[in-house]
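For this depiction, one protein chain was excluded, whereas all remaining protein chains were kept in their positions.
Up next, chain A:
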Amino acid sequence: PIRIVSPPDDCNGRVFLPCFPTKYSLPKPHKWLEKSILPPQPDGFTYQMYLRRRPRAFSEIEGSIDKDIPRTFLTNSHDALRRILIAFAARCPTIGYCQGMNEIGAVLLEEAQGNEDVAFWALIYLIEDVFPKYHEHSMAGLHADCALLDAWLKQNEPFLSHHLDTLGLNIEILCTTWLVTCYISNSPAIFYQVLLQHIFQAPSANDASKIPILTAFGVFRQLTPLLQVEKEAGHVLRHFKTFFASLDSKEKCTAFLDKCTSLWVQLPFEELRALRVAHLESVHAMFDARHAKKEALRSQKLSPEATKEKRHRRSRFGLVTLPSPPKSPIRKLSLLGTNVRKSWMRSGSTDEEPVPDSLALHFHLLRTVQLFDDEMIDSNEFSAIQRQILTTWLDNQQTPEAVASRVHELKSSMEVLDIDSSPPKSNTSLWHKAKAKAGLNAWKLRSSKPSERRASAPRPMNLSPRGLELNEISKSYYGNEFSEDQRVSRKLELISQSIFD
């Protein structure tokens, strides 16, 4: 029976049919890596030419390759592996070297029986043409394919998708290694060899690029019944490991890959490409948002003095008593007024260490706030002094642009501080929220259907003494004229009133 789950709108996915027997066979059992199957290189560059070139950021790339080569166990020809990886970095600077390529390179070298030339071009074919930019510095292609797998899972195995989410797992956690190393670091040799055979013998790179992602989807399909009953994230991970470990014979691999094949014949490459483009767009939007967030964090992050300031500013609205400000200059300021202001500012913090202007300004404004808090100045004086501090500060700025940007920065930082300033404030908002919620509950109860009402009405046994009291009150007000439901809703209103008013 075909179970079609209705796809959510705009999620850029696809509903797959269940796996069915396919006639997609492997042409030849061995020797899948041959020079003839590799794409011709139109630019006429040879492996030897790349070997002579040095990649950009050579020392960095060399450093990370050298760290990984001794821990690549699939090969004994460390020098050859090192050469093809460095030649790859020279050819493709946008990728350079990505961890995981060492594993792929080692397998290719092995299969090419040490022929570096063949292994090199095979690596380029895989990384540049088959995998959709998984290994690039931003790993955008990997993000996009993970998002795509996520969409497929949501549509085809909604329960599993939700279940994994509640366990704190996601596609990125589970699939990164599979995709980045082409299953080499997860599965027995026989499995990744058969898989690579499929990839290299696919009619085109486009066809080949369906294989890794759909195999991942196939793994989820295969394990869904097991995974969705697991209660712990660790056990879910163990199922994947056990599953891959079980693919240790040609028969088992073929049986599983047959199922995957039925997935990849369902999906035309054009559709996959369109889906990838759509997800890539959202990935780039996500990158932009993250970049903006990081910039914001960076500008917020000032020196330790700033954190101190923030704390003080907070306490203005809070319960914490302020440490009393340094007395002498402040008294002078409050008593003598504006003439002393400049000397006070000088004696402030600008003398020895170079403090950013905006920071100094913050500091001075803060002191004014403290004065006001300590009732040394009244609100008129407070605003006058603040105004003067600001004007002086602005006069000292050289360019209009600097003024604009600094004022903006100041404003935004003040806003942020005000929002998260004090415990009472956040409590208030919480109470307002709860109040609104209580009102909504009461309203829902009044307006909902009788059957639903019964379900959501609280059982009287659950009430605390206070609740019982309110119950009595409501009874005395409304007697038995009110139906049970009306009484309950009225009671809820009373309770919320008594709590919030």
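Observations on the structure shown:
Basically, a contact is a pair of C-beta atoms (placed from the backbone, for glycine too) under 8 Å apart; a residue touches a chain by one contact, two chains touch by 3 or more; residues count from 1.
Convention: contacts and distances are computed from a predicted model.
Missing chain, UniProt name from the options "Ras-related protein Rab-39B", "DNA-directed RNA polymerases I and III subunit RPAC1", "Rab7 family GTPase" or "Glycine cleavage system H protein": "Rab7 family GTPase". Contact with the omitted chain, checked across A:E62, A:D117 or A:E172, is made by A:E172. Here one chain is not drawn; of A:N12, A:T181, A:Q197 or A:Q370, the residue touching it is A:T181.
In the complete assembly, the contact with the undisplayed chain comes from A:Q99, out of A:Q99, A:Q201, A:Q222 or A:Q386. Although one chain is not drawn, its touching partners on chain A can still be listed: residues 64, 67-68, 71-73, 98-100, 102-103, 136-139, 142-143, 146, 168, 170-173, 175-177, 180-181, 185, 232-234, 237, 287, 290, 293-294, 297-298, 304, 307, 423, 430, 433-434, 437-438, 441, 456-458, 462-467, 492, 495-496.
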